[in-house]
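Below you'll find the structure I mean.
A single protein chain has been omitted; all remaining protein chains appear in their positions.
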Amino acid sequence: MRTGVWLVGARGSVATTSIVGGLALRAGLTAPTGCVTELPALRGPALPTFADLFFGGHDLATTPLTKRAETLADAGVLPGRLAATLAAELTAVEEDLRPAPTGGTQADRAAAAVADLTAFRRRHRLDRVVVVDVSATEPAARPHPGHADPAALRAALAGPDEVLPPSSLYAYAAVEAGCPYVDFTPSTGLRLPALAELAVARGLPYAGHDGKTGETLVKSVLAPMFAMRHLAVRSWSGVNLLGGGDGATLADPAANAAKVESKQRVLGETLGYLPQGQTRIEFVEELGDFKTAWDLITFTGFLGTGMRMEFSWHGCDSALAAPLVLDLARLTAAAHAAGRVGPLTDLAFFFKDPLGSPTHSLAEQWQRLVEFTGRLHAEAAA
Amino acid sequence: MRTGVWLVGARGSVATTSIVGGLALRAGLTAPTGCVTELPALRGPALPTFADLFFGGHDLATTPLTKRAETLADAGVLPGRLAATLAAELTAVEEDLRPAPTGGTQADRAAAAVADLTAFRRRHRLDRVVVVDVSATEPAARPHPGHADPAALRAALAGPDEVLPPSSLYAYAAVEAGCPYVDFTPSTGLRLPALAELAVARGLPYAGHDGKTGETLVKSVLAPMFAMRHLAVRSWSGVNLLGGGDGATLADPAANAAKVESKQRVLGETLGYLPQGQTRIEFVEELGDFKTAWDLITFTGFLGTGMRMEFSWHGCDSALAAPLVLDLARLTAAAHAAGRVGPLTDLAFFFKDPLGSPTHSLAEQWQRLVEFTGRLHAEAAA
Amino acid sequence: MRTGVWLVGARGSVATTSIVGGLALRAGLTAPTGCVTELPALRGPALPTFADLFFGGHDLATTPLTKRAETLADAGVLPGRLAATLAAELTAVEEDLRPAPTGGTQADRAAAAVADLTAFRRRHRLDRVVVVDVSATEPAARPHPGHADPAALRAALAGPDEVLPPSSLYAYAAVEAGCPYVDFTPSTGLRLPALAELAVARGLPYAGHDGKTGETLVKSVLAPMFAMRHLAVRSWSGVNLLGGGDGATLADPAANAAKVESKQRVLGETLGYLPQGQTRIEFVEELGDFKTAWDLITFTGFLGTGMRMEFSWHGCDSALAAPLVLDLARLTAAAHAAGRVGPLTDLAFFFKDPLGSPTHSLAEQWQRLVEFTGRLHAEAAA
Partner (left out) sequence: MRTGVWLVGARGSVATTSIVGGLALRAGLTAPTGCVTELPALRGPALPTFADLFFGGHDLATTPLTKRAETLADAGVLPGRLAATLAAELTAVEEDLRPAPTGGTQADRAAAAVADLTAFRRRHRLDRVVVVDVSATEPAARPHPGHADPAALRAALAGPDEVLPPSSLYAYAAVEAGCPYVDFTPSTGLRLPALAELAVARGLPYAGHDGKTGETLVKSVLAPMFAMRHLAVRSWSGVNLLGGGDGATLADPAANAAKVESKQRVLGETLGYLPQGQTRIEFVEELGDFKTAWDLITFTGFLGTGMRMEFSWHGCDSALAAPLVLDLARLTAAAHAAGRVGPLTDLAFFFKDPLGSPTHSLAEQWQRLVEFTGRLHAEAAA
């Protein structure tokens, strides 16, 4: 099952780490730490192997992959000599990276992206290409009548308006090219009625959105703990200090707002009430690809006794996100092969703001993921 | 369903808080925060109501309950005026507190305890009495041939030896008196072959052991999180600073060892490997009934990138334990009423070192608890 | 040396705690914990004793002092029974609290405040009255030509404009009444050229500003530590979560900005460069009078090795501020008695943003305070 992994934002930290890591796994140079699809509970015949994965992608930037990999190695994200060892493989992938289409109407740009995707699929004789958006977070999209349905969208795209935000234009191109799609960012992506309708019409599955890699991951196990123990959470305040490209983007209050909102949602939905407190994101350039989150939770127990918990999380976003990108590409490819269509709500485990979000409890999400994957394996084996 | 709750260690902080809290709930003076049996997922007809609960117990100490309650109020564990409001009810409970039997052979002491239990049951016309051990942690028990089976045990108890540690002598008396039993401490309690055999022979259910109230509670959601994400935990080090009676007891290395061991077990069993690091318990008298735990977890993600997490937990042990004592009394009473016999492994949710321990994941334990309680309610409603 | 302590914001948490604490010290009911003027290095004959202190003040609010004290006792700020024990004394102080003057021109209001101060001084035959501003933080003042010099100010005050922010109007009244003045808040207070000139003309000393009670106190010892060790601080980020009246005020971005700025100043001035990162203030009502600050400091050592430090500070602002209010009243009274005039730069130890700020290092500020107090004692003894 030859599977393309087409990364939107292909020269960013997450994408570079995903590519280097995928190549290292294929070459047997590293263990699949962080790849949940390699856990005994999820492994099986439905998934493409690491050797089945082929990488390509779009980016506005032009820095060579090997250069990006060296920068990440200097920052402690990648092991020192890995990029050098994989130099030949990285050069090969470089051939499959395309400049982000610019100029013309949005319809023109979408057509160029479709052409890139189709050429990639053909060149490597791929069974399918999964498009994964790992580009920088964009501000909330402005509403447009073209978002309502496919016909209105097509008409609008041919005009001079910027109808779709960039993430959604890529999602549109993915759908038009017959590619399953994964939204790893908080940007709009495929979440517009017109695009969702088109994806279903084309028989495509899609997953999203906003990869759950740090503070929200911890929240998704701690909030259920307080709920299961019937403890009353009075306040939950958090601060996220982050450098790197995403940090600078999120210093923009517009992008920040989207992310912050999805971060607090897990609390309200898990606890059944919204405690006091907020989550803040701040840009501290010197932290680079590492991120520090601190949360303070105050709660009361029996007879109103006040108690508290604090945690600090010092994580490397790229190292946490990249294996999930590979997981999602494998799972979405398997879902497509198995004929699944529309939102893959059983992949909620991976996301801060899951599609169709039935639960934010990590344990329940895990249970659903295990069952979903089990069904895929059973069908594949049949 | 008139239900006795007989507390071994009845004048300790946990017992006093359980009694005051139980009376306050009956009087409608407080919300059932911290009582998991009052969550929608667990509530139902099989459980005795708070008004059905009658409190009694044994203790070596003789400080009046109202005095203990005032001390706890000064320490911020109980609301300031609650003990005064409940003065009449507390005085009534005082009547049902008995001195811990001393003198004579262990058989004599067991007989005295049985007589106390029987008198309590008769006096209040109770359907059953659940014995809950909330006394201070004792050192690991020395092996004795009498632990092997009921006949050997009976013979030995009549002799001059200290055959059983105190917690086990109370468990023996509970069984002899036909009382279901809950072991809330890390002491030996009912965990001896002779006692387990006797309990089954008498048709009694029992639960245990070692209430999960603080750091281990957090571990039981964080360790599964790392496991589910396939992250490699390299070290997990913890320190528990605690004052209060239990702190002084645990400063004794022998008692400490038992507790520390059960605290690390959750890691090995959840992760499938034992990370480096240890858990320490230290006595800091000035912290009183409050406890501070700090844990440092170092872990690696994709491609070996090193990351870390820290948490601090500032909890009041009595306020966390007392509602669980009420929960366990209600659930064990319901299990007895429904004819359940032997270890209640479905109550693992409540314990650091659960009987028959099939899992240490809080989410899985919760699932089992919900199913178990659901069956009891269905039977009760039928 | 009969000394009046006139509190602007006399029914707030800090003022109430100062009054209750001052009365408790006079009655010998508590130790002077937190009062630096009771340390051996500072004690001496120049200072009025606690028995010499008489409390009065202005407030817009009308809640009785005893009621405020009970609220603080419920919140854990004051010991449970202290307000009851001091009921008679508190009722006596209540007589000396006046409503904040309202209506008329600012000149009218100032005259009313001067009359209150003069009556208070006369009623208790006081040698002097020290006015201490402990009212809620106000937004940054708008410039006005009347701020430039006393003549312009007097002319403007008689007109219809709101020439001075409230804190400065009180400072003006203090000066006009011949009272030394202490600015414990980040508000404008006496920091206007016209007021400073007037104070000097009247032969009055004044101190300020912005009491250093929590996170900034810690910064003022940690920043010098990094400087003395020649370690390069790369980023210093902080968040302050606070409830209480001041928290709500500071949720107003205008007031917030003033406070945040004075909090970061200590870093730039101590280190000689401004590290990355910011300090945030957030309102979390449920924290009440307690405040939690968390700071992350990243720094590099020899050969660029990256390291980090985190701290959490859980303090009760009123309990930290109130003894300093007493200290400042005593010291400023002594300075006035000794004929000091103008800004008391030797009191920098007490302030986040000290007047004339020669240093932000707590240790150097301490040294200056010890020398200053020593000179006062020597003069008093002579």
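By written order: A, B and C. Residues from 1 in each chain.
Simple rule for what comes next: a contact is a pair of C-beta atoms (placed from the backbone, for glycine too) under 8 Å apart; a residue touches a chain by one contact, two chains touch by 3 or more.
This structure is a prediction, so every number in the text was calculated from the model and none was measured.
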item: Left-out chain, listing which of the shown chains it touches; value: A, B, C
item: Sole contact to the chain not displayed, among C:Ala201, C:Met225, C:Leu274 or C:Ala378; value: C:Met225
item: Contacting the left-out chain in the complete assembly, out of B:Ser312, B:Thr345 or B:Gln367; value: B:Ser312
item: Residues from subunit A at the interface with the omitted partner, ascending; value: 74, 76, 80, 310, 312
item: Absent-chain interface as seen on subunit B, which is shown; value: 234-235, 237, 239, 241, 276-278, 280, 282, 284-287, 292, 294, 296, 298, 310, 312
item: Absent chain, residues of subunit C that touch it; value: 17, 20-21, 24, 30, 32-36, 38-39, 76-79, 82, 217-218, 221-222, 224-225, 228-232, 300-316, 319-320, 322-323, 349, 361-364, 366
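Definition applied: only the chains that are shown with their structure count from here on.
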item: Relative orientation of copies subunit B and subunit C, as a Cα rotation angle in degrees, nearest 5; value: 180
item: Distance between the centres, which are taken as Cα means, of subunit B and subunit A, whole angstrom; value: 43
item: Centre-to-centre distance between subunit C and subunit B (centres being mean Cα positions), rounded to whole Å; value: 50
item: Mean-CA-position distance for subunit C and subunit A (Å); value: 50
item: For subunit B, residues that touch 2 or more chains besides their own; value: 76, 310, 312
